[in-house]
Each structure stands twice: as structure tokens, then as C-alpha cells.
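A single protein chain has been removed from this complex, and every other one stays in its place.
And then subunit A:
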Amino acid sequence: MFCEKATELVRELHRAPEGQLPAFNEDGLRQVLEEMKALYEQNQSDVNEAKSGGRSDLIPTIKFRHCSLLRNRRCTVAYLYDRLLRIRALRWEYGSILPNALRFHMSAEEMEWFNNYKKSLATYMRSLGGREGLDITQDMKPPKSLYIEVRCLKDYGEFEVDDGTSVLLKKNSQHFLPRWKCEQLIRQGVLEHILS
């Protein structure tokens, strides 16, 4: 049966728990494209034979191969598109800079797409809210106060606050910091938001 490899690609992505990006299956994709090429060439020769040799009994076979080609195409496009959706989610959840482990999971084209997406988002954000722009990746939950209490979960180092003072983020130290500075770090798991 044709299209087994393509279905396997889709299954692999479906199996990854919600939103996680598995490694780019370069090999699998290459095999699917090879299968498509073989099917296409067989169909080409059969179509010529059917037209010139009058063999209309080949038509069901041609249709069969054509269905397989369409199916392969659908599977690969869906695979690539779903990966892009997951990479897009990374920008919103992780921030602009991705950890190396994740970068190895992406192909070169996906990395380029990520960079372009970042740029588009940044341009858009700059165009909002007057001269300085508006960071819409902040304040994902409605804020209740300007300053928040945070506890450090791991050693991060020096952290500079707006008025120039810097804070040393050591494990288990608690600080009272402006919300907009810490939000990114909290989402990345460096700090922990403490409710009073």
C-alpha cells in the first residue's frame, strides 16, 4: 500500500504531547517525496500509453496512483503546517530566544520562518500604541498590581531594574519587582510568582 511513510509522519506528530515539537524527520520526508516521484513517473508513462495505445483499461490504475499522490501531498503539507503552528507557539510561550535543544529540532527553513515571524511580530508591535509600541506578548493574564512578589527558582545572575539598581537572582531569594520586567522570566521558569 502506498502512503505508509507519509501516514507515519503524521502519526509521529500526532503522538507528540500537545504542542511539543519533535525533531524534523528529514529522512521520512525524503522517502515520501521519492515515492511521489516514482508514482508520478509511472503514471506519466501509463497516461501516454492509454492515450496513444488506446488502453483505456489503465485508467483505474492511473486513478489509483493519482489518489496516492494526492494523499502523500496532503500528509506532507499537513505535517509541515502543523510543525509551523507549533513553532509559532514557541515564540509566544518561550520568547524570542530559543534554547539550543529546540533549535536542533527545526530544519533550516523552519528556523528562517521563525526569524521572519519574529520580525513581523516585532514590526506589528512597534506600530501599535503610539511612539514606543506595545508588547502584546506581555500581560497574558489580567494584571492585578504593578509590582509583584517573586521567588527565584534557580541562579540567574544580575538583573537590572528600570531605575538602575540591579538585583542578584540567587536560588530561593525573594524580591519585589515590577511586573513587566519579570513576566518573561516567570514564563521561562526562572522565577516563581508568589501570591500574597
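Things to note:
Just so we're on the same page, a residue touches a chain if its C-beta (ideal position, glycine included) is under 8 Å from a C-beta of that chain, and two chains touch if they have at least 3 such contacts; residues count from 1.
We adopt the following convention: contacts and distances are computed from a predicted model.
Matching "Small ribosomal subunit protein mS29", "DNA replication complex GINS protein PSF3", "Regulator of G-protein signaling 11-like isoform X2" or "ATP synthase F(0) complex subunit e, mitochondrial" against the UniProt entry of the left-out chain gives the name "DNA replication complex GINS protein PSF3".
Checked against the full complex, the candidates A:41, A:93 or A:112 give a single residue touching the omitted chain, namely A:93. One chain is missing from the display, and on subunit A it is touched by residues 1, 4-5, 7-8, 10-11, 13-14, 17-20, 42, 46, 57-58, 60-61, 63-64, 66-68, 70-71, 74-75, 77-78, 81-82, 85-86, 88-90, 92-94, 99, 101-102, 140-144, 148, 182-183, 186-189, 192-193, 195.
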